[in-house]
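Handing you a structure now.
One chain of protein is taken out of this complex; the other chains stay put.
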Amino acid sequence: MSKSTTIQEAVDRIPDGAVLMIGGFMGCGSPNSLIDELVRQDKKDLTVIANDTARPGVGIGKLISAKLVKKVIASHIGTNPETQAQMIAGSLEVDLVPQGTLAERVRAAGFGLGAVVTPTGVGTVVEDGKRTIDIGGRTFLVELPISADFALVNAKRADYRGNLSYAFTARNFNPLIAMAAAVVIAEAEDIVPVGSIEPDSVITPHVVVDYLVAKEKDNG
Amino acid sequence: MSKSTTIQEAVDRIPDGAVLMIGGFMGCGSPNSLIDELVRQDKKDLTVIANDTARPGVGIGKLISAKLVKKVIASHIGTNPETQAQMIAGSLEVDLVPQGTLAERVRAAGFGLGAVVTPTGVGTVVEDGKRTIDIGGRTFLVELPISADFALVNAKRADYRGNLSYAFTARNFNPLIAMAAAVVIAEAEDIVPVGSIEPDSVITPHVVVDYLVAKEKDNG
Amino acid sequence: MDDKTLIARRVALELKDGDLVNLGIGLPTMVAQYLPVGIDVSFQSENGIVGMQALPVGATPSADLTDAGGAPIGALPGAFAFDSAMSFGLIRGGHLDVTVLGGLQVDELGQLANWMVPGKMVPGMGGAMDLVSGAKRVIVAMTHTAKGQPKILKRCTLPLTSIRSVDLIVTEMAVIRTTPEGLVLCEVAPGVTVDQVLAATQAHLIVTDDVSVMSVAA
Partner (left out) sequence: MDDKTLIARRVALELKDGDLVNLGIGLPTMVAQYLPVGIDVSFQSENGIVGMQALPVGATPSADLTDAGGAPIGALPGAFAFDSAMSFGLIRGGHLDVTVLGGLQVDELGQLANWMVPGKMVPGMGGAMDLVSGAKRVIVAMTHTAKGQPKILKRCTLPLTSIRSVDLIVTEMAVIRTTPEGLVLCEVAPGVTVDQVLAATQAHLIVTDDVSVMSVAA
């Protein structure tokens, strides 16, 4: 029951119109080989859930530049003028979510929780259209879980079964999205024998990883 | 600004009547040196928040046997007949919480969330006296955060600053309670130089640890 | 073979290659011994590990590696350890394929009661409520009766573990599937008749022409 596949075959499984969660923070920790293959295969009308859209030509920014994305759910798009331009032109829908709320909403989906109850955004435009709840005299927003069809995860190391570990700030949203999508495709810099990652150092467990691909070496 | 102290001095800071979170699961991963010192100093009327009360003479069970506990918030007490006997006698109040809900309620306190929205317990006695919320046609319980005055944390390794790592199933509730208490006292099997635990392997960060003690070597 | 072994062997046939499985303490734990050859299943211990195995013969127990009952275990290559929030994230989040739990009562709605007997036994629910609410598939492994009294009832009289219906009930007498129409008798144990099962069951059982004889794992 090997999960190993090629980058091309993994991306073949993603249809036009798919809802994708993609790891990374300003390009750091994004699955760049999978992103390049999405562009090569010209997947269209994607919904992308990610922290940000990086910069033009970097990480998720490549999908924006190629006009493959119809909707973005992110905390920040300010560093990518193409995202802003497409949003203003009306060809790209952007849903802005506070970063900590985005993290918890993705986690809630992966952890089977019904909602996130957070103080962040109360009394701001983030509250618009949402329920609030009073807990002990304080008002909180009720934010709904966010799930996806696919999670594209970037790992530092994977073992043959799909256990994953991450490096430094390249971890960011990767472990969260790996729990929250129907199909999880992990791209790893190194793929090592089972048992090489000690049990206490596995961050994403193999039981949630569906496909495993090796990162192209020139594509960090 | 050293956090290192002795077991005695650390426990000196805990007053009678304190609300304590204590790590461990059936004794595995409990801070046994701190527990022994609580017994030695005869701290009374404690409230203990923990997964379970282990067995008589084991881990948290020692506090029960010494009749130091007035209230337990736990998921399971069935393995400790003394807990059950004190509960039936009316000298010990027991609040039973589903294990996954307990974990999330502790986490919610530590992570600044207003509540946990979970399907667990809906329609059972766990629902009694609690609010429910309908999300997408499904009913969830609104469970409140649980915090504490002190967290007594058991770690495998600590560095001098208080960064902590754990081993195997001794991790359990320890990282969660370390985020949720006003004062965090960590007991570590090994205390190593700063930089000895690689950044990706730190589970509990030094910034939440207030006091650090070395586990007594005969007290695993 | 004794009743518990029969039940464990029958439940073992329900596990599929690649499954993540949580086995309750007691009878359910025995299921791991009878896994069919060629089936690669990962076992979760909810205190914080996937990839647990029985402590290998001759291995020194580690105080840091125990099962949910506190007893020493081992771990297979590729095992991973985690905290209690992640443990129940796997369970509640729909990542756990199967949980096998003991039962005190199951009723016609498929509802399970297995965590307390008011006034007599209040051990706490531990992880049971999360397991039944969250696992993709819930199998109850229990004796068909207790002291001669049926445990499969019209309605549970003990406090429920969850309002969610379990999926399958395996006893030493029968295999019963829950459906929206009610409990369906699927299999009877070797040497047990349908009438004997019905007599030992308070709940209404739907009996079709398809009732077969229980087969078990080697």
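Each chain carries a letter (A, B and C) given by its place in the written order, and its residues are counted from 1.
The rule is simple: contacts are C-beta pairs under 8 Å (C-beta built on N, C-alpha and C of every residue); 3 or more make two chains touch, one makes a residue touch a chain.
The model shown is predicted, which means the values in this text are computed figures rather than measured ones.
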| item | value |
| --- | --- |
| Interface partners of the hidden chain - shown chains only, full complex considered | A, B |
| Chain not shown: contacting residue from A:33, A:65, A:86 or A:172 | A:172 |
| Sole residue of A:39, A:66 or A:87 that reaches the chain not shown, by the stated touch rule | A:87 |
| From A:56, A:119 or A:195, residue that would touch the chain that is not displayed | A:119 |
| Residue of A:7, A:26 or A:115 touching the missing chain in the full complex | A:26 |
| For chain A, residues in touch with the removed chain | 25-29, 51-52, 54-55, 58, 74-79, 84, 87, 94, 96, 98-104, 107, 118-126, 156, 166-176, 203, 220 |
| Chain not shown, touching residues in chain B | 1, 107, 109-113, 159, 161, 163, 179, 194-195, 199-200, 202, 205-208 |
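By definition in this document, only the chains that are shown with their structure count from here on.
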| item | value |
| --- | --- |
| Centroid spacing, where centroids are CA-atom means, of chain A and chain B in whole angstrom | 32 |
| Centre distance in Å when chain B and chain C are each reduced to the mean of their C-alpha atoms | 29 |
| Where chain C touches two or more other chains at once, by residue number | 49, 75, 81-82, 85, 88, 91-92, 134 |
| Touching two or more other chains - residues of chain B | 104, 118-119, 166-168, 171 |
